[in-house]
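Encoded as structure tokens, here's the structure I'll be asking about.
A protein chain is absent from this complex, but the other protein chains hold their places.
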Amino acid sequence: MDVSKNDAAVVIVDIINDFDFPEGPQLLENTKKILPNLKKLREYATQQSIPIIYVNDHYGIWQSDFQKVSDYCRNEQNKQIIDQMQPAPDDYFLIKPKHSGFYGTALESLLKELNVNHIIITGVAGDFCVLFTANDAHMREYTISVPKNCIASNEDQQNDRALTLMAEKLSADIDPV
Amino acid sequence: MDVSKNDAAVVIVDIINDFDFPEGPQLLENTKKILPNLKKLREYATQQSIPIIYVNDHYGIWQSDFQKVSDYCRNEQNKQIIDQMQPAPDDYFLIKPKHSGFYGTALESLLKELNVNHIIITGVAGDFCVLFTANDAHMREYTISVPKNCIASNEDQQNDRALTLMAEKLSADIDPV
Amino acid sequence: MDVSKNDAAVVIVDIINDFDFPEGPQLLENTKKILPNLKKLREYATQQSIPIIYVNDHYGIWQSDFQKVSDYCRNEQNKQIIDQMQPAPDDYFLIKPKHSGFYGTALESLLKELNVNHIIITGVAGDFCVLFTANDAHMREYTISVPKNCIASNEDQQNDRALTLMAEKLSADIDPV
Partner (left out) sequence: MDVSKNDAAVVIVDIINDFDFPEGPQLLENTKKILPNLKKLREYATQQSIPIIYVNDHYGIWQSDFQKVSDYCRNEQNKQIIDQMQPAPDDYFLIKPKHSGFYGTALESLLKELNVNHIIITGVAGDFCVLFTANDAHMREYTISVPKNCIASNEDQQNDRALTLMAEKLSADIDPV
């Protein structure tokens, strides 16, 4: 995937996650598999001065307090992910109330401020919050990449379905990083 | 003003504020004057279990980090306000990217979760971010109160104008607390 | 499917359609197959006084002129659909600029005015504009039905995928009418 665009941003969906729901253990396993790719992408983006924007569930903490959300989510099972995907001091972190990263968030204002027209969408779950975010990006006329090795879903088949849908319907570039 | 409604919430606009703009000193003085009223309202709301929701400028810190915003804003001139208006542990704090508390924020989702239909809007500036928030509340069919002694603007005349407009056009109850 | 709810509305997506795009002929064929079901649902809804709301592409005609849109779309191939699915005098017809029926439309205001909490989503394409509309309905906390024999996509497999996704992720009732 080409991430050299100077009007791009990386969006990381729901990676600070407690995985505490029925299919959480499956999603946790699948998320661990993409962790090296996410780190590689993040490193590359940092080198290229491409902004990195986390959009993340609030876990009932409506207080604009990243640390509380992170502490709430952290547990034995996911600490590897949370430690390795901790936002850097220059990264952006937005809390979202629903599935799409655009709904009820400042994402659109932030992207405008950063002069971003192309969004590289990553994270979990690929067939849910990532897909909703991609849909909303497309309606707002951003071009998108969804690198196939940077999203994870509860089941691989569902992940593939979502990727196909985003490639076909949203013209997403799904080449891996 | 009647704040006993069981479907109400108090919204406090931009009270965590650096007042660092041309007319900031004037607004700071006017904000100090309403501070006792804001505290009285907050106390009453807490007693009545009415939710308190801060919606506040991000000051360029797009990191869902209330403490950073508060630290950034704090200075000799405004510390009295920031200390006294510090959110309590159960209060909500949303960061807004623009003037209205509804634009690019989770406010509407939060109000739905809290079953709120009536919003008591307070804070600064009365003729700008408070007014925009009131407009947006009205379009979303919330009823509103804007207690006249709980908002402040750079100039009293502008504050009065905004109050008149909200009372006449938005059917706001502007009785003081 | 149970459509007797007194807080329901039927939403018909993009049924006034020129089918003039690469996979249009396929979608046209699949749409003809669901036409009897759509008519049955519409008839039932009318009997039960359930509001019927069309949300439809504008086809470049941004003039709030249903007739122009309908005339523009009408051709030899689709006239059966357009004739049979013509909105009745009491039906609502909203023009949408993008894929979701909620994005850039008055749908949410209309649903509030009609006291609707449950949406029965139908129309085309099932894996695109119907899916986007369902996503947005879910984020706005409407419950939804998507009767499986009332949506059509270019390909049956894609239609099934979208139905599965809406059933699993959005708790959509997909029982047929």
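By written order: A, B and C. Residues from 1 in each chain.
Basically, a contact is a pair of C-beta atoms (placed from the backbone, for glycine too) under 8 Å apart; a residue touches a chain by one contact, two chains touch by 3 or more.
Since this is a predicted model, take the numbers as computed values, not measurements.
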Given C:V10, C:L38, C:I81 or C:I95, the one touching the chain that is not displayed: C:I95
Option from C:Q63, C:Q80 or C:Q157 whose C-beta touches the chain left out: C:Q63
Options C:T105, C:N135 or C:N159, residue touching the unrepresented chain: C:T105
For chain B, the residues touching the chain missing from this view: 98-100, 103, 127-128, 131-132, 135, 138-139, 158, 161-162, 165, 169
Chain C residues that touch the omitted chain in the full complex: 53, 58, 62-67, 69, 87, 91-98, 104-110
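Criterion: only the chains that are shown with their structure count from here on.
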Same-residue or different-residue interface between chain A and chain C, half as cut-off: same
Chain pair with the greatest number of C-beta contact pairs: A-B
CA centroid of chain A to CA centroid of chain C, Å: 30
Residue list for chain C, restricted to those that touch at least two other chains: none
